[in-house]
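I'd like to ask some things about the structure below.
Every protein chain of the complex appears in place save one, which is left out.
Then we have chain A:
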């Protein structure tokens, strides 16, 4: 069980600050909310946590490990998983193969065994496919296992992103607008899954544009506007905060 801690992280692009001093804690076993209007810097925060972007200032901790300088593959192997706001799947590959890809950090069979197609490699592939099938079942997508991911609906593609991230068996899970474009029923069925994942001890950081959805799921919410935190607290406090209301109406 590991918490995610951001300590005053910042990032600018061409001299313009996109994120300017964000500190937050996402405890293990909880869903922590990070909301804010478009362009607030939410995705930039996720990109810094996952090592895709270097911070210009501040520290990032996973558990008691300082991962500020770690690159993306190192962070993935340390158990940080994410979904992408702008859905990034291998469109030609099957749903099953997209989910199997998430297991990469757990693969144990060596390069040579894979290359020679040794029984150990074949066995590992079958095991991963079985685990992926179990995830598909949990998300109600068993019948679509063989379909090319790119041919499916938006809601299904978002779910594949989720499954791929869960396949990593993460300690920290970053969800970048995971229900954007979904209807309420679809969003609710995912919310149940988020809750059960958190219950297993995962630290979830839920990034959302949709305030209502976050408020129904999180005990603690941070609000980002123009790269800075303008409020934090429980859903009620945040919802009534005049600065938050202004940031949302002004956007």
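Here, a residue touches a chain if its C-beta (ideal position, glycine included) is under 8 Å from a C-beta of that chain, and two chains touch if they have at least 3 such contacts; residues count from 1.
The definition used in the following text is that contacts and distances are computed from a predicted model.
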Hidden subunit of the complex - UniProt protein name among "Chemotaxis protein CheA", "FtsW/RodA/SpoVE family cell cycle protein", "Branched-chain amino acid ABC transporter permease" or "histidine kinase": "Branched-chain amino acid ABC transporter permease"
Full-complex contact with the absent chain, from A:28, A:93 or A:215: A:93
Chain not shown: contacting residue from A:82, A:156 or A:220: A:82
Omitted-chain contact residue, chosen from A:23, A:56, A:114 or A:226: A:114
Chain A, residues in touch with the chain not shown (by the definition above): 50-52, 71-73, 76-77, 81-82, 84, 88-93, 97, 100-102, 104-105, 107, 109, 111, 114-117, 121-122, 124-125, 143, 146-148, 164, 168
